[in-house]
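The complex appears here without one of its protein chains, the remainder shown in place.
Let's turn to chain A:
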Amino acid sequence: MSGGTRLENANPLIFQRSGERRLTATDEDEDVADPIDDREIFDIFSKSINDPEHPLSLEELNVVEQMRVNVNDQESMVSVEFTPTIPHCSMATLIGLSIKVKLLRSLPDRFKIDVHITPGTHASEDAVNKQLADKERVAAALENSQLLEVVNQCLSSRAM
């Protein structure tokens, strides 16, 4: 990841970040319950997950978009599609894992979390999706301290 090694995608396109969510009057109202919505989930990982290759957030690289996040608060379902920057990106599994871990840590237990690649954007889409959907494999991956280290680095806040 340092400057010395060759980057897979050395010159990615960069996208504008969406602004901060506007605070509304109901947000401050004690009595109104705010349901968990797409934007909230999007904010969770768009700002706080970094790309493993670049010092940029996933939002800036357009890996995640708000329209590809679907939440159903009542049925406790979250589904996230992410788009690797290039079709052969070897980091796709890692990015998916980071998103999954971040959601696991940030959402209440009741949610069922589904993370997969935007259809048609990656060469080995099915394999990656299968790995990400397999609870056992995710759990096993997080037992591996080296892998956990990389994931944690992706999840560390950028201001160091």
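Structural remarks
The working rule: a contact is a pair of C-beta atoms (placed from the backbone, for glycine too) under 8 Å apart; a residue touches a chain by one contact, two chains touch by 3 or more; residues count from 1.
One rule holds in what follows: contacts and distances are computed from a predicted model.
Of "Eukaryotic translation initiation factor 5A", "Vacuolar protein-sorting-associated protein 36", "N-alpha-acetyltransferase 35, NatC auxiliary subunit-like" or "MMS19 nucleotide excision repair protein", only "MMS19 nucleotide excision repair protein" is the UniProt protein name of the chain excluded from the display.
Within the entire complex, the positions of chain A that touch the omitted partner chain are 2-3, 11-16, 27-28, 30, 33-34, 36, 40, 43-44, 48, 50, 55, 102, 105-110, 145-146, 148-153, 155-160.
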